[in-house]
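Here's a slice of the assembly, chains where they normally sit.
By written order: A and B. Residues from 1 in each chain.
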C-alpha cells in the first residue's frame, strides 16, 4: 500500500468492499468452537436463504471461491458418467463445462455465439426429446461475466416444466446473486453457486452454495458418487446444524458477511437490484453515446452487473484497459479468451452509486481517446447524467 | 456506518485519508514515554521541516486543530496590545482577525472584497509608513478556504523587505501546506499554521505550527506575554528535543502522519503541488463550460485546493449542496457567511486523482441541473477530460 490513491475498482469482482464491511472484518481471531459461536452463525445461514429467495433447502459456506462451490455442487449430486445439459458462450460458462468434463460428466453441450446466453429453445428441444430422462442436471449461467450477458433462468425452468423433465437445475450466479434477482424457490433452482467477492461485497474466500431439498435428496440417494471430502455436504450438514463447521471456517469473512447481509437488507434487496439496473442503464447510455456496441447481442442479454464493450476494429482493448489503469488509476476488466483484445469490461455491481459510474465513465472516455477511439469527451458522462437526472429515485433534501 | 457507499468527500478538509494512512492508524495504543518512542518522533520533526521548506526553526505538533495552532502562534510571540497588520476577505481570514482581537492584539485591518486576497500594495504602503516599526507582525492567509483564493506570500515578503520592516510574517496555510507550495525559508515566513486534516490527509486532531528561528527568538525575549500553557512553546521545546511531549501526544495521528509524509515524499512534494494545479485546472475548465464563475475575482487569486463557485441569481447554493449530498452521495462545501447561498465549494486537495475529479463534476452537474441551473450535462466533465487528455503526465503502459 504505497499509492496516494488506491486504484478505482471496476472489474466485475472482487467488488468494492463497503466501509462498514471493511470495519467489521478488522478484528482479532475467535474460537470457532466457542459455545457463543452458534449464536452468530445460525442466523447467518437463515439470512443467506433470504438472499437466494429459497423455499426449502440450505446454504453452504465453504472457505473457497465460487469455483469451489461449482465443484461442490457437482461432486455431491452427480456420478461420474452422468449426462448433463450445458451451454457455453463466454469464458466462465466455458470453464464450467471444462470442469464438468474433467470431473467425469457426460456433457450435452450447446455451443453458442459469445454475446448470447442460455439457448432456451434448444434446451426445451433437448429436454423434450430426452424422454428417458438421461439428463440428470441442466446447467445455466445466470450472468456470464466475460461477455456481460444475463440469461433467463425462469425460462430454463419453463423449458424443464414444459418437458415434464425431472432433471435438477444448476445455476452459476457468482456475479448475479445479491445484485441480480435470484428466486431459487420460484424458479425451482436446485444448486445455485455464488462467491463472496461479487454481490456480497467481500474479499474473495467464500464459496457460497445454495441447494434445494431436491438436491439434498439427490445427495442422500446417490451411489457411485465422486470422491470428495473438503467439499462434501454431509460433513457440513452434520456440524452446520449446531452452528459449527467440519473444519476451521473463514470466520473473518463470515463476520464481514454478517455486515454485508445487514447492508443488503437495510437497502432492501429488491431496491439493490433496481439500483443495479439503474446504474447499468447509465453505463449503457454512455456506450451508446460513444457510438460503441456491447458484446451482448441483444437487449434481452444485457447484464446489469457488467458491461463488456467492443472496441472498434484496429484498436486493442487491452491498451484501453492498460491506459485506464496506469494513466487514470482505474481498474477495468480485460477481454478474455475469444474476446481478448476486442472487449473491455466495466464491472458495475456491488457497492456502487452514480458518482462512481460518473468516475469510471470519465476514466474510460479519456482512455478511449488516448487509445485512438474517436469518442467525444463528455458524451458518455453526459448521457449517463441525463439518464440519472431524468430518472430520479431519491429525495434531494433528506435521507431516502 | 450503515451506508452501502460512504459519501464522496469533496469538502476542503477534512480530506480523503489514503488507504495506507488509514491502515497505519489502525493500531493499538503505545507508551509515549517508552525509550523507543523518540526513534519514531525525532525523524518526524525533521521531515515536517521538509514539507514546510524551512531553513531554520522548528515544527510543533499540538493535539488540537489549525485554530489551536493559530492561537499558539499569537500567544507565544506577541503581547496584549501589540499592533499587527491583517487582511480579511473570507470566513477564515475573518475568524483569524476575530481571534487576534479577542486575544488582545491591536489589529490594523485591510477589509477586502471577498474573492480577492492579501492586498499587497496596501500592505506595502502601510509597512512603508510604519517607520516606527510599531507593527510587530504581518498576517497573511495563504489560502482562503471560504472563497477559494490563494494569496502571494512571496509578495508579502517583498513588501516587508522593500520597507525594511522587521515585523514577523505569520501565514495561515491550513489548507495550503502539503498541497500548495510553501517556502518558509525562501519567503521568510516566521509562523506557518497548518492542521492534519488538509494536505496532510489525516483526520482532524493535529495543529501543526512551523516557526522560524526569529519567531523562537521573539518567544524568548517576550515580556508581558499572554497567559497560556497548553499551547506554550517552552514546554514543547524542552521535551521535543528528547523526542517526547509535555503532555500525552496524539500518537495515533502522529503514526498516520509518518505514513502521510512518506506518501508525499514518495510522490515528490513538488509533484504533489503540480498534481493539485492540474486537477484544479480540470475543475476550472468545467466551471467555464457550465457558464459559471468562480468567487475568486481574478486568475491570480485562483486556489488550486478549493474552488468556490457562484450560482446564478435566484438559485440557492445551499440547495445544490444538499442535492449533491442526499441524491448523489457527494459532500460539497457550503457557502459561509457573506457568500452563504451564493457559492458552493469543491475541495480538491489531498489524495485525489482525475477519476475523482470526474466523479465530483458528474455529481455537481446533476445537482446543478436538478436545482434549475441550466448547465449542459456532460459539458463540465467533458471540458475537464479535455484538459486532462491534452495535458498528459503519466505513461499509459507503466508506473509513473
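As a convention for this text, a contact is a pair of C-beta atoms (placed from the backbone, for glycine too) under 8 Å apart; a residue touches a chain by one contact, two chains touch by 3 or more.
None of these values were measured; they are calculated from a predicted model.
Here 2 copies are displayed; the structure file describes the full homo-oligomeric complex as 4 copies.
To be clear about the criterion, only the chains that are shown with their structure count from here on.
By the touch criterion given at the top, residues 1-6, 8, 16, 18-20, 23, 26, 262-263, 266-267, 319, 322-323, 326-330, 351-363, 365-366, 369-371, 376-386, 388-389, 392, 394-400 of subunit A touch subunit B in their complex.
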